[in-house]
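Everything on this sheet refers to the single structure shown next.
With one protein chain removed, the remaining protein chains of the complex are shown where they sit.
Order of writing sets the labels: A, B and C. Residues in every chain begin at 1.
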Amino acid sequence: MIAVGSTDTTLLAAIAATKLPFVAFAVILLLTRRRPRLSAGLSLTAIAVSLASAGFLLVKHWGIARPIEYAALWLAGGDVSVRVGILIDPLSLIMLAVVAAICLLVQVYSLGYMAGDPGFSRYYAFMSLFAWAMTNLTLAPTLLQLYIFWELVGLASYLLIGFWYEKFSASEAGKKAFVMTRCGDVAFFLGLLLILVHLGNLDIRELNGAAAGRLSPTVVTAGALLIFGGIIGKSAQFPLLTWLPDAMEGPTPVSALLHSATMVAAGVYLFARLFPFFSLSPTALGVCLAVGTVSMLIASTMAMVSRDIKQVWAYSTISQLGLMIMGLAAGNYVAGVFHLTTHAAFKALLFLCSGVFIHAFHSNDMVVIGRQGGRRLRVPMACLVIAAAALSGIPPFSGYFSKERILGALADLPNPLWVAAGLLGAFLTTYYTFRLIFIILFPAPGGEDTAQSHGSEHGHHGGYAVMAWPLVILAAVSVALGFGEKAVAQFLLNPFGSVTPAAAHHAWLPYAALGLSAAAMLLAWFEFGRRGAGQIGFVERVAPLHALFGERWYIDRAYRWLLDQVVYRLFSRLCARNDQKIIDGAVDGLGRVIAAGGGRMSILHTGMVQYRLIVVFVSIALMAIYFFI
Amino acid sequence: MEFTGFPYLTAILLSCVTGLLVILFVPDENRSAVKWVSAVFSGLTLALSIAVFLLYDTARGGLQFVERAAWVPSLGIHYLNAVDGFSLPMVLLTGIVFFTGVLTMWELDHRVKEFYAFYFLLVTGVFGLFMSLDLFFIFIWYDVSLFPMYPLIAIWGSTRKEYGAMKLTLYLLAGSALILPAIIFLHVQAGGTTYDITALMQPGTFSAADQKLAFLLLYIGFGILAAVWPFHTWSPVGHVAAPTAVSMVHAGVLMKIGAFGVLRVGMSLCPEGWQFWAPLMATVAVIGIVYGALVALSQTDLKFVVGYSSVSHMGIVGLGLSTLTVDGLNGAVFQMFAHGIMTALFFSAIGYIYERTHTKMIPELGGLSRIMPVASGYFILAALTAVGVPCLASFWGELMVFIAAFRVYPIGGVFAVGGLVLSALFMLRVVQRAFYGPPNDKFVHLTDVSFRLGIPRMILAAVIVLFGLLPSILFDVIDTASVAFIKGLP
Amino acid sequence: MTAWALFVPELSLFGAALLFLALALVRTIRPRVVFLAALAAAALAIVLGLASLSAEGMLFGQSYRIDLFSQVFKVLLTLGLFLVTCICGDVSGVDRRRHAEFYLLLFTCTLAMMLLSSAVHLLSIYVALELSSYSLYVLVSLRRTHELAVAAALKFFIVGIVSSAVMLFGLALLYGGTGAVYLDELARALPPAVDQPLVQVGLLLTLCGFFFKLAVFPFHIWAPDTYQSAAHQVTAYIATASKIGAIAILMRMANVSGGSPYLVQVLVGLAVLSMTVGNLAAIAQKDLKRLFAYSSIAQAGYVLIGILSLTPEGYAASIFYSLALLVMKFLCFLVLVVVAADGADIDVAHLAGLHRRSPLLAMALMMSVFSLAGIPPTIGFTGKFLIFNAAIERGLLPLVLIAMANVVVSLYYYLMVVRAAYLIEPAAELPKLQVSPVMKLLTGALVAVMVLCGIYPTLILDLSSAAAAALVK
Partner (left out) sequence: MGIPFGYVLALAGIVVVLGMICATTRRNLIMILLGVEVMLNGAAIAFIAAALRWQQLEGQAFVLFIIAIAAAEVSLGLALIVYLYHRTGSLNPEDYQVLK
């Protein structure tokens, strides 16, 4: 390894943070598959050490200005050499800490949630695989390494979504997630190739530095857009957003970890990682902004009508990721990253809380949960409310701070449309969040009778305490994180030298946002919360709108049609038919013609002796005549 | 006559031939003796292959372990064996697939002796081809590795076995019908004095026109064996019909012979022909990648899916070869190796499943992961490799090929990369239909792979992961050859 | 008297023929004795042939040349005779009383072939050719119980005499055009006469007679019926030894032809047609011997490619291929004779279960048909390789491509034979075949020869090259 400028403890810690989960994964898969407790222990130890290392690194390098990079040549080729290594800078450190922390919490939580599952060991193996891939993705110094682990987190996601593979919908969802993100990844990969061909390497620092200036604007724009394709896929942005709600077929902790807090955020992370590079192309930023906005809005609308608690959070994740992308694309690096951080905490919390409900009531339906007495699970309920408040951007919860920053950045843009969209998003977010909260908290009358039995079954699992602690910790973080805003911003901006002024000069903005949130909350309370409310949202009263939102704007249908009719029925069938009838048919036909010719030829040889003589004579004559030609 | 040190390469060949002869003299009835003899000799061969791989001096590069003896002096035919960075991975691959193939067929109980005898003959030819540097011997080994396929498939095969065997044999020998004239043509054009590739490789030996003609013949001839579109239809049919170990060797090694032949004979001797036809090769390869994947989408037989995926993957190899760059060659050879191990694992897993369930039809399976998690695990691992998941061997080959292809043929490169989506689609579809979902009641009584039967699959899986994590072991070796090769181009 | 010493191999056969003539008159002799006598005589002939391998000289007023070329062919012929005799232990296809006559004709025919390989005078060529043909006509008709054998012999006879009449007319034209009757005179007279229709057509018509013997298109039409109708051993003889004599004389004639483009083109056409017609027709055959008949026609096409190269390499390749043909075709017939021990015709399908009934024979059959198809590592491949090498040196790449396409087609029916022997299980379980140890040894030895000479052809190739050099000299 070539050290580029720091002591060995940093390297050691970084290696510990990134490599141990792989060891855990390999050991579990190979050796301890039949011993679930040991497997869980291994996995937890690995991720705990990771978290400790991440914490150590964060503390040690708090305030670093110059990134630290370690690299080793993994593969040398003609024009390409693949380097692997570790890049330590504020962004990667924060992300690493977030990833390790949430991984650990979710794994602890899973001890209770997954208890007794026949695939317990496998679950922890895959979790470790994910932790390994995600930490390495975070610390990747080159785009190629990032891409490699990007694919691997995709693999982990596939395996974990389809963890209960016997359920058709789960395996189907896993496949869908993999293939849809693959579509984005292909764009990402092409972008990678484009940059590689024109720049000569894929070093992130070089790409963000002066070297990128050598590239022609067209290449930068094309490269940025292609890479953004990967972000669209991974972060489930429009138009590749439909896999994420389906991914909720996986176990809830998986949803919490991969499909809200960390993996899907990898897309945003990549955007932040290459923020200077993206900044070189206004066109690309414009497209990103548009995509982020569209995703944010339509995902919110979908969340407004869903009754599935996890689906709501899934849509919300898409929407919040869109918001982060908007923030970044609007040019505010800190806003995007900070929202990524806070979102990781409160969204994980939301999922984990929901997981407790689902675990307890064996239903994803918020109405059922409410009716069966969801509110009596006090700790989760309280945490859920805290997280919901954070999501809605209500002070003093962390979401408020990060959202304000993004809205401020949007307000900085010349076109007021963006900030309007952002505010609309904030309104919708609060509405669907509190719609859910109120439905659970104030169930419409109609029997809480079955609650007891479920409660007892829950106790039977005995994992409640294990599951509660992570909730509490996350709730605390969600509350506290917002106050670290300034410090984080300072830390993040260190490498850039200057501190951009905070978006404080839009004094009206917090009031507008808060006002809208309050209005949304009121609306939600009116429709769902108050005694005797019909629990029917305004969207549901307009049937076409309800259908549109409920059907996810028909995006899924379009894909289904494309896949079934175009890919399968048209191309695939056509090719298969062609292969059978034309290409292979030609071969077989040739064979048949030869065989038939043989038959004819054979019959010719059974003629009467004098006919044969005629053949002889005619041939001789022809040969003789040939001389004269 | 020239032998440097212990003749490892001849030892490999002799190990196969001795195994063959010993098998022939074991009494018919003693089946387990036949199997043990096969295991011992194939293990010995594998050990020798590994030894050669490890002893190869990458710092020095070039041809090593050279064994040369005049064979037919009047025609300039030599017994000339050597390995370089291109053939070394292939020798290792053959060793691995050979050994694991023997172990995979451990449950065989029908005409055991004959099976292993033909199998050894087949592998002898494959080894010979990879190691030989004399055109005459290359052709001999080529055919030796082909004709045992007929009895192997026709006797021990399954679905439409006679049709598949006949088609495969005739199709591949039709390829050899182009190769032989091309080889002799080159020999004659070089003055008719030698068949030694190293001598014929000297620049300026052949005129450009000769090279174009000869390369086309060689490309089509060997390309048939490499399942180059549109000469690929023998391959899925053959895969489906062949017994497990033969499928493994067939997809794992034989198809590589085709690509290797293009590289060793066509590209080495006719570099200008190669340069002339490279755009055609690239086009055909890209069509193969996309087309293979599309056809695989609508197959219902496990082996057909793998067969068409092989067409797609060999397209990647062809694309790499057509780029005329170091990375392209590196990637192509690596991909050959990776694809070999991967398909061997595929067929090994399918073989086990077919032995138990007696069906390869995807709709009839389902939920196997619950019933035989380990066997399914091997298949899924192979599928993930096929999909191009990083840290599994195939990824690196694809990566290098795509990088090179994108540089040289941007449009073709885009289509080829787009093929990745399709490959993910059809592979995962198969995994989902056959292995996920509720278990089929018919199969619940079946048992999973035992440790002993699992050994060959374990070896293959380990190799996939090893080279996925540490690709440089292989790349460093290949690089020695491809750098020199590209530098030597006119 | 030293001159007569050169003639010893022929004399030994002549003596043996006389012996069998005598034995034919003694009706009471046991067939076994006749067989052993024939075996001994044939073995003796081989020994004598080998002993006189390096002999050289001219006999009978310069009309009979003994050189390495002729001696090599004589060894091949005696070898063929010996091999065929080996499978005559039980000539069930021929009436027991006629065995002595059978050997008489066999030996006479071989003698005629040997004469043919040395004859360098047009008249001696003609007489030797007729002698060999007549022996064969009668041999074909000797088959017992087969109603159609005589009819087939008659057809064979009619095509034969027509060909010989055509050839005779060709000889007359040749003689009329050049005035030469010795081959070395012809060698001087022909090259300047490239444009004379009389001479060129005469030469072509002359070659027709040899084409008949070799069963080249369009003179092949006797082959299927004759192969099928004759006794197995006779068919084996026709397919092996009798072809070799024809190859020898064809090469001698080609060597003096002067190589006009016209002749080469016609030969190319005939070679292509022979291969194509033979291979295509063979696909449709069920009867094993009939299949081999068509296969022989195709093989004749390959031999012709070597000859029409008109180079020493081409001749050497053809000589090599003659040996290859001898060994591989003989092996096929050996299997045939053992499987059809009762002397009846068998279909390809009757080979079913052979791998169980006699693994050795099944293996031998597989190797020999692969060799016939030209799959390495067998002598058949190496022979084809040498022939194609010569042809491409002559610039005949397209011809070689066509020939290789034919190889692929031929593989189809050869594989059908393998399929029958290895794959198909007989409807009823058949007993194991009784193969005597000697026969096993012979089979094993021939398979070994086939493989070893295929992989390591140097020795035989050097001999062939020397023989070709002697021919060209």
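Criterion: contacts are C-beta pairs under 8 Å (C-beta built on N, C-alpha and C of every residue); 3 or more make two chains touch, one makes a residue touch a chain.
All figures in this text were calculated on a predicted structure; none of them were measured in a lab.
Among the displayed chains, contact with the absent chain in the complete complex occurs for A, C. The residue from C:78, C:118 or C:228 that touches the chain not shown here is C:228. Considering the full assembly, C:127 is the residue among C:8, C:43, C:127 or C:469 that touches the omitted chain. Checked against the hidden chain, the listed residues C:14, C:60, C:175 or C:456 yield one contact partner: C:175. As for the chain not pictured, it touches subunit C at residues 122-123, 126-127, 130, 134, 137-138, 141, 147-148, 150-155, 157-158, 161-162, 165-166, 168-169, 171-173, 175-176, 179, 181, 198, 224-225, 228-229, 290. Although one chain is not displayed, its contacts with subunit A can still be listed: residues 606-610, 613-614, 617.
Basically, only the chains that are shown with their structure count from here on.
Taken pairwise by the contact criterion, the protein chains are fully connected, each one touching every other. Here the spacing of subunit B and subunit C, counted between their Cα centres, is 42 Å. Taking each chain's centre as the average of its CA atoms, subunit A and subunit C sit 77 Å apart.
Subunit B has its Cα centroid 37 Å from the Cα centroid of subunit A.
Contacts with at least two other chains are made by residues 591 of subunit A. Shown for subunit C are the residues that touch two or more other chains, namely 412. The residues of subunit C lying in touch with subunit B in their complex are 355, 366, 370, 375-377, 381, 385-386, 388-389, 392-393, 397, 400-401, 404-405, 407-408, 411-412, 415, 418-419, 422-423, 455-458, 461-462, 465. Taken together, the subunit A residues at the contact with subunit C in this complex read 591, 594-595, 597-599, 601-602, 604-605, 609, 612-613, 615-616, 619-620, 623-624, 626-628.
Residue ranges of subunit B in contact with subunit A, taken from their complex: 167, 170-171, 230, 232-234, 237, 291, 294-295, 297-299, 325-327, 330, 367, 369-370, 384, 388-391, 395-396, 399-400, 402-404, 406-407, 413-414, 417-418, 420-421, 424-425, 428-429, 431-432, 435-439, 471-472, 475-476, 479, 482-483, 486.
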